[in-house]
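A single protein chain has been removed from this complex, and every other one stays in its place.
Showing chain A:
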Amino acid sequence: MIDLHGYGSQLLLGAQVTVELAMSSLLVGLILGLLGASAKLSRFRLLQWLANGYTTLIRGIPELLTVLIIYFGATTVLMGIAGWFGYEEYIEIGPFAAGVTALGLTFGAYATEVFRGALQSIPKGQHEAAIALGMGSMRKFYRIILPQVWRIALPGIGNLFLVLLKDTALVSVVGLDDIMRKANIAVNNTKEPFLFYLAAAFMYLALTVVSMVVVSYFEKRANRGLHRG
């Protein structure tokens, strides 16, 4: 590895934090996305209304602002809730937790649309066949619907992950020790901003390339049952 005035290993440590943040946010975002899509397609007006509000709000607000709102606002909100239960100590939420929450919420809002499209594209006959075989609605979802949704949604989710990977840089603004902040620290000490920000840029590029390879592997795997005509 290139030494970079001794900061190379620091940047790699930062990359580890970036990857951890991206993977945690992905997990939260996928769950929120599935819940959001189910809510949008549900029969209940209230759930539809909630899901629409969630996606419109999150998609219309800058990601940086979401990170700032969660980081600075969560303390107030959490302490307010804890206050109802008689807990009066100071609660602080760290940059990592705030980052996972903010990026997870953002990813979830966009993933809601992707999953909704995928859910809607599954033919009605598949549902009917599963019911005819006597599957309950949970079993039908896990065995029949979800594997197909996965296949259809994968390209969209892959794109969203690339966006998420780049958005992790924003969490450095509230002090998370990711690639970006390690680069800032190095710049403050060495006064060579171009070198370190370029190094950071290439680390993000490398992460992007790796993600693209992994996504295309998953896509091949998910499509293995399909014959090309």
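Heads up, the rule we're going with is that a contact is a pair of C-beta atoms (placed from the backbone, for glycine too) under 8 Å apart; a residue touches a chain by one contact, two chains touch by 3 or more; residues count from 1.
Please note the rule applied: contacts and distances are computed from a predicted model.
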item: "NADH-quinone oxidoreductase subunit H", "Arginine ABC transporter permease protein ArtM", "Polyketide cyclase/dehydrase/lipid transport protein" or "histidine kinase" - which is the UniProt name of the missing chain; value: "Arginine ABC transporter permease protein ArtM"
item: Hidden partner chain, touching residue among A:Leu4, A:Val19, A:Val187 or A:Val215; value: A:Val187
item: Touching residue (missing chain; options A:Ile81, A:Leu198 or A:Val214); value: A:Leu198
item: Touch with the omitted chain, as defined above, among A:Gly60, A:Gly86, A:Gly125 or A:Gly225; value: A:Gly60
item: Residue numbers in chain A that touch the chain omitted from display; value: 56-57, 59-65, 68-69, 72-73, 76-77, 162, 166-170, 172-173, 180, 183, 187, 191-195, 197-198, 200-201, 204-205, 208-209
